[in-house]
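Excluded from the complex is one protein chain; the other protein chains are retained at their positions.
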Amino acid sequence: MSEPMIRLENIGKSYDGRTYAVRGMDLTIEKGDFVALLGPSGCGKSTTLMMLCGLYRPTEGSIYFNGRYVNNILPKDRNIGMVFQSYALYPNMNVFENIAFPLKQLKHLSKREIRKRVQEVANTVKIPELLHRMPSQLSGGQQQRVAMCRALVKDPDILLLDEPMSNLDARLKLEIRDEIKKLQERLALTAIIVTHDQEEAMAISSHIAVIDQGSIQQYAAPDVLYNRPKNLFVASFIGTPPMNFITGTLEPMGEDFVCITAGGNITIPAALIDCDLLTSRSVVLGIRPHNFKVVQSRENALTLSVDYIEHLGKENLYRCQMAETSIRVITAIDERYPTDEPLSVQIDLKMLNIFDEGSGDNITCDVVV
Amino acid sequence: MSDSKTLRLGRMRDDDRPYGVWKFLLVILVFSAVILVPYGWLITSAFRDTSGAWTLSNWSFLVKETQLRRGIHLPPAIKPLMSSFSFAIIMAASVVTITVPAAYALSRTEFQGRRLMAKLLIVLDAFPQVALLTSFIMLLSKMHLVNKLIGVVFLKVAMYLPGSIWLMKGFFDHISWDIEWASIVDGASRFKTFLRIIVPAAKPGISVILVNSFLSGWGEYILINLFISGHSATMSSFIGAMMDGEDGRYLVPPGVLAAACFFYIIPVIITFAVSQKTLLQVRQGGSKQ
Partner (left out) sequence: MDQSADLLLKDRATLTADRKAIKRKQRFPFLMMLPFFVPVIVFVVVPIILMLVMSFTDMKFTLKWNFIGFDNYRRIFGYPDMSKILARTLLLVVGNTTLSVLGSIFVVVITTYYLDIVYRRKNLGLLFRIIWLIPNLTPTIVFMFIWRFMFGPEGYGMINKMLAAIGLPAMNWFTNWSMQLLLASMSLSSASGSIILFSSAIRQIPESIVQSAKVDGAGNFYICRRIVLPYLRWPITQKTLWSILGNFTAYESIRLLTGGGPMGSTVTYAYYIYQNAYQYHTYGYGAALSVFMVLMSITMGLIMLRVFQVDKQLRVPRMDI
């Protein structure tokens, strides 16, 4: 059995001995994965990264790299490279010295060897002309690249990125994001990125761990996360504009269920629901704004009152109201509906997610309808 | 009314700073007279003889012996000047080398007794020097350090450390953790990180400690006077010897004393002028709110 690159077992971290920043976290990362730790601020994602790099020691649980127990291993012996949010370039050293700093800590390298490797990595990241500048003379994007160089110069197995792009402007963000992705693939690195920006996480990573209140809510590929969120937190956190939530009550109707909501009744095939997970009849239907279809009949449809329309350029966003719930409906650009009449919409059952209201868990079964 | 307004607007185009600063200038100038007049008097007296005529003869103490009273002479000021310098430099160097690592440990590491240590520093900082004078006499004589400047340096440094560590800790508190993390991840030890990364980042704070302790060593009089016999151990005891008449009168003409005092504060002025920017700026940054 081959060991995964990184394995976290029941990891917990408490700073004060009473409250936990991270608790009961399990995570397995295979070699070559690009994993994003995604969550709101203060959710424990940075703490997790700090435990992975060895700056924090877990209060409980174990961390394994390639099957080796590393809780007590110093960062320098973990073969990792790290890029910090502020880039953390040493202000008293020029770019060359900054990049060479990790190599100088390895006792066996000659000066020539160090020079060669710094040149190499500077070429890879395309900043060979900056080597003699001081960090204060660099732009944000350049500092970011220098920080990448410093993280990569030791040829690490694992690259850790702590919000590496949050200090860049929007255009530079896209550019750097692409480059990081390309570098990671080319160097076959295992990379972990901490971010609060879901778009960034979706674009760059192969797996996303959504974290809230110190534990992982869902760990899956980006498309799974988007289409089948595991619980209400993930469903509400992922996607802009956010998913619509409609509370309703399930009533059996022959073979199937009918869901009674404030805006109308919806028939739901029984095969779509994992009945074992139901704790009561109250459910929450989760529908993304794209997955409505405007229809004429009121049969098996929800009736909404339209508040106003936002024209987004490539599509139209209808801000609607259904009883007390606000609903967003996105339609194609050429579909126009009057705002003073109620709007009838059907739900695309393939894209529907059903959550148990009590537990908040997704109880949808993946079957072809 | 409209006339005066346009007049003001016309002024403000050239210089948009508010009008009427002279009132406050006058007040502060009058108030500052308690400093300006005495120091001005000191400096002018240094160049005048007893009859009030301008002269440089007051400055002969620099190169010639000065007679205090019959048979007792002060040597030229070169030797006390040099020992004042070495006293202040040794003091500043030892304060900095001891303060910086200790303040770093207090600010940025966790250890058993850290809170106790912090409290102890405050209490020690509040500890009165005068209360220990009697014990110092005994201690220095048992350690065979009587009449040696180095013994006084030890005393002064030990009394000075708690305050300087607390001040330095404030500077370390403000250094970001990122560069320290980066350095540890890059493979440096905690000590090497301290030396190569944190100390350079704390340079302004260190220079404040350096300048303050240098000035404190340079100006020290009472401990030297107490524990070192003779008249010319340092510049301060050199001046002290000129002042100490039995009947409250000086042993030398006041012009000579003024010249010696002026001479003694020249290094202070230079040190302050050189470090003024860091000193003033950094003290703002380091002040705890």
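For clarity, chains are labelled A and B in written order, and residue numbers in each chain start from 1.
Simple rule for what comes next: a contact is a pair of C-beta atoms (placed from the backbone, for glycine too) under 8 Å apart; a residue touches a chain by one contact, two chains touch by 3 or more.
Given the structure is predicted, the values throughout are model-derived calculations rather than measurements.
Chemist: For the chain left off this view, which of B:L161, B:A201 or B:A233 is in contact with it?
Modeler: Spelled out, the listed residue whose C-beta touches the missing chain is B:L161.
Chemist: Spell out the interface residues on chain A facing the chain that's missing from view.
Modeler: 9-10, 15-16, 54-57, 60-62, 69, 71-72, 74-75
Chemist: For chain B, enumerate the residues touching the unshown chain of the complex.
Modeler: So the residues of chain B touching the unseen chain are 17-18, 20-21, 24-25, 27-28, 31-32, 34-39, 41-42, 45, 50, 97-99, 101-102, 104-112, 114-115, 117-119, 122-139, 141, 154-155, 157-159, 161-162, 165, 173, 177, 180-181, 184, 190-191, 194, 215, 218-222, 226, 236, 239-240, 243, 248-249, 254, 257-258, 261, 264-265, 268, 272, 276, 280, 283-284, 287-289.
Keep this in mind: only the chains that are shown with their structure count from here on.
Chemist: Rounded to the nearest whole Å, what is the centre-to-centre distance of chain A and chain B, using the mean of the C-alpha atoms as each centre?
Modeler: Their C-alpha centroids are separated by 56 Å.
Chemist: Name, in rising order, each residue of chain B that touches chain A in their complex.
Modeler: Within the complex, chain B touches chain A at residues 176, 178-179, 181-188, 192, 196-197, 200-201.
Chemist: What residues of chain A sit close enough to touch chain B in their complex?
Modeler: Touching chain B: residues 50, 53-55, 74-76, 80-82, 84-92, 101-102, 105-106, 150, 154 of chain A.
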